[in-house]
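Complex shown without one protein chain; remaining protein chains in place.
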Amino acid sequence: MAETEKYDRADREILAAMGKPGRLYLLVLAFTVTLVASGFLCWYHQYRVGLGVAGYTHPVNWAVYITNFVFWVGIAHSGTLISAVLYLFRARFRTSFNRPAEAMTVFALMVAGLFPLIHLGRPWVFYYLFPYPNQRQLWVNFRSPLIWDVFAVGTYFTVSVVFFYVGLIPDLAIVRRCKEGIRKTIYSVLSLGWEGTRRQWRHYNMLYLFLAAFATPLVASVHSVVSWDFAMSILPGWHTTIFAPYFVAGAIFSGTAMVITLVVPMRKILVLDRYITDDHFESIAKILLFTSLIVSYAYVVETGLAWYGGNVFEIELFRYRAWGHYKALFWTMITCNSLVPLTLFARRLRRNIAYLFCVSLLVNVGMWVERFVIIVSSLARDFDPYVWDTQMYRPTFVEVGITLGSFGMFFTLYLIFLKTLPVLSITEIKEHL
Amino acid sequence: MAKPMIFHEKEEFLKTLRRLVREGVAKERIRVITPFSVAEVEEILPRMPSHVQVFALAGAASGTVGGFAFTILSTLSWPLIVGGKPIVSIPPFIIIAFALTILFGALSTFLGFLLLSRLPSIRRIRSVEEYGNAFVITVEPEEAK
Amino acid sequence: MERNLKKPAILLAVSGYFGVFLLITVALGFSWYRGGQAPDQPIAFPHTIHVSKLSLPCNFCHIYVDRSRHAGAPALETCMSCHRAIATEREEIRKLTRHYEEKRPVLWIRVYSLPEHVYFSHKRHVKAGVDCSECHGMVGAMKKIRRVGSLEMGWCVSCHRAKGAPRDCATCHK
Partner (left out) sequence: MKRRDFLRIVGVLTGSTLISSCGSGNGSKKFISSILPPEEGIIPGEAIFSPSTCTECPAGCGLSVTLREGWPIKLEGAPGHPVNDGGLCIRGQSSLTRLYHPKRIANPMLRNGGGKFQGISWEKAISLVSESLADSRGSGRKNLYLSGRTTGSLSALTGMVCRKLAVERLPEFEVYSHSAVKEANGLLFGQREVPHYRIENADFLLTVGADILETHISPVSCTRKLSRARGRGEIRWFHVEPHLSLTGANADKRFAVLPGREAVLLSYMLRHILDRGPRRPGLPPEVANALQRLSAESASEGTGIPVGGLQEIRDAIANARRPLVIAGGVSTAHPEGLEVAAMAGMIQWVTGEIPGLVDFARGENYGGVGTFRDMEDLSGRLGKGEVGVLFLSRTNPVFSLPKAYSFRENLGKAKLSVGMGDLLDETMQEANLVLPLSHSLESWGDAEPRRGVVSLVKPVLNPLHDTLSEGDILLRLMGKGSGEGSPTGYREYLFDAWGRKYGKKGRDEFLKRGYVEESFPAKRVFLDGRKAASLLEGMKSSAGELGRPVLVLAPSLRTYDGRGRGLPLLSEIPDPLTTISYGRFLSVSPGTAKESGLKDREEVTVSSADWSEVLPVKVQPGLQDGVYQVFRDFVASPPLRTEKRTGGAVEYIDGARLVKSGKMAAVPILSGSSSQQGRGLIPDPAHKGEKHHHGRVSLYPEHGHEEYRWAMVIDLALCNGCSACVAACHIENNVPVVGKKDHLKGREMSWLRIEPFYGDAGDVEFLPMLCQHCHAAPCETVCPVYAAYHNPEGLNVQVYNRCVGTRYCSNNCPYKVRRFNWFWHRWEKPLNRMQNPDLETRGVGVMEKCTFCIQRIRAAKDRGKDEGRKVRDGEVTTACAQSCPTGAIVFGNLLDADSRVSRLAGSDRAYRVFEALGTDPSVYYLHGKTRGSGS
């Protein structure tokens, strides 16, 4: 048959996803939206009454909110990794993941960005955190890692959005073609009147290359900065030089897991097996395995440092992590992040999508717990024994609600994405058809 | 304007394109539309590379400079000692400068792209002749130039 | 027909969006204007006469201005020391006299008030040679006292910058 028909088929099959939403879709959407709503209510309660409604037990001043922040920023990373880094490496399997991955990046960052504000004691003056000329003639303290966050995450978000959008332009042009009425208008506007002329393609390729080039250092930098929120402090368990690489690896690890978690059901429901093959999954599973090994290595190293360094504070802390109030979580973390992924050495398991899916879920859990353990346990055992926590920190319904809300928000956004934008980058797929 | 030739096979389209070039049709007069970026086209009709990188460089540079200027000046405008560190402590400022480099770089590259490729174009947003997934060649008449 | 429904809808949405901002700006502007307004005092005390005509020094009545952080309002005794004799027939002076005789303090309406977290000392500023008018404006020319400075942080700071006064936060923040 004629090539064009192949292409048309691809268009049809991929755009099929954007058809009328089915009952299942609506149900899931309704569910996630309710999560968001309840999360918002919890936050409002906290806003009115004060941060005390959360379960903080001094000296544990940071807990679930910061955990979520780190977790979501982490999730964002693999998006950039897949779309930018793999682009530069010309990895073939990238094309089948990059669109959902990029979408994930953007949404994860939207969610992550909320948490620094949620965890503020006085959210109503959040704007103090932004450097803008004001009548008070005050600026921010650029020495504070929290301000680095503002810049790093802000930049990351902007760049990811641009990258995501640029990738979409030619596809939007295709959508424009198949839509009618107001939708057509909208998509034509979004596609900026893309034609596919030679000139456009030339500049487009160049732009895409440069964006990829710009985004790649972000993969390393953003989570390093996030890790410095902790590493720059003097707290035993936080103040370690290995935190930056350790966190970046962790971020990609968790992000990759999340990609799998999202793409497996997507491929099943939207029948995209032709475009997302098991080989693709296998190669991404390899990334998962690799990063898992790095993370496990980091666990060993930080414990080793504490033990070999002979610093009483560090030693006590790591003893406490493994055998103290939070030991259950610590061992969950080890199991999910270090032990379970080892099974992926077996090729059969790598290619077993169902199994891969389960592993990815476990890794998601494990990585969330990892952040929690790092943050909470270190705070609970610092220098002055008098202030060691007298009883365990437990999140309250507010924190739980807001956390669930954040997941709700993420998936809501993702579901909307499925119905409004092409879920795979069609043009790129065509190139390789 | 001239009637476009529409092809359904990439090879066939490329053949025609080569032929046209051989026949000595001025490159400027050949207008090509493809459903996706086709590397061969560039080989057949070579052109000096895109200028997008200029924008990238300019943006990035301004980001770096701006980043340092901003942090240093704002701290000097109200010097406050924190943690016994000097007012102008470069190491942390590097991080800010770096972030801004990437940010400005990316944005200005994007703007550059829009400028160079004449996007967004209102006319085409209004109406654009769609060729679906076909490869199209239009040869503009001499007097067009 | 769907179209012609959507168009006005969009129009409405857009105009509403900007409308809100417009309203907020107007409201802010108005409140600011009100802030600058001169309130009606229980006794219409004319600074014009006392300051310009009689050219009384400020600390003739605000006796604490160079001794305390507060300038202090004159005790009615002080007013009466003159007004037992002067202009006794005037309505406002009668009011004053009534207050004095019934031992009811006069509750003036505050024109300059600082938030709780600010430490401000009249004494220090006066001793540093800051003229009253620099913050309170040409009181002598005001029939009713009007707030001239915004009393916002930036307002204080710019003067401190200009005069090289300390800019340590703890100077003013309690």
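Going in written order, the chains are labelled A, B and C, and every chain counts its residues from 1.
Going forward, a contact is a pair of C-beta atoms (placed from the backbone, for glycine too) under 8 Å apart; a residue touches a chain by one contact, two chains touch by 3 or more.
Everything quoted here is computed from the prediction, not taken from an experiment.
The hidden chain, counted over the whole complex, makes contact with A, B, C.
Looking at A:Pro21, A:Gly52, A:Gly181 or A:Gly309, the residue that reaches the missing chain in the full complex is A:Gly52. Residue C:Ala75 is the one among C:Ala75, C:Val130 or C:Cys159 that touches the chain not shown.
Interface with the hidden chain, as seen from chain A, comprises residues 49-52, 55-59, 61-62, 116, 119-123, 125-126, 128-129, 138, 140-141, 143-147, 150, 232-235, 312-313, 316, 379, 382-391. For chain B, the residues in touch with the chain missing from this view are 80-86, 89. Residues of chain C in contact with the chain left out of this view: 63-64, 67-79, 100, 103, 105-110, 113-121, 123-124, 127, 168-170, 173-174.
Here is the rule we go by: only the chains that are shown with their structure count from here on.
Chain A and chain C have CA centres that are 53 Å apart. Averaging Cα coordinates per chain places chain B and chain C 58 Å apart.
Across the assembly, chain B contributes residues 78, 80 that each touch 2 or more other chains. Shared contact sites, meaning residues of chain A that touch two or more other chains, fall at 137-138.
Residues 134-138, 181-182 of chain A touch chain C in their complex.
Those residues of chain C that touch chain A in the shared complex are 2-3, 6, 152-155, 157-158, 161.
Residue ranges on chain A touching chain B, taken from their complex, read 2-5, 7-8, 11, 131, 137-143, 147-148, 151-152, 154-155, 158-159, 162-163, 166, 170, 174, 177, 188-189, 191-207, 210-211, 214-215, 217-218, 221, 225, 427-428, 430-431.
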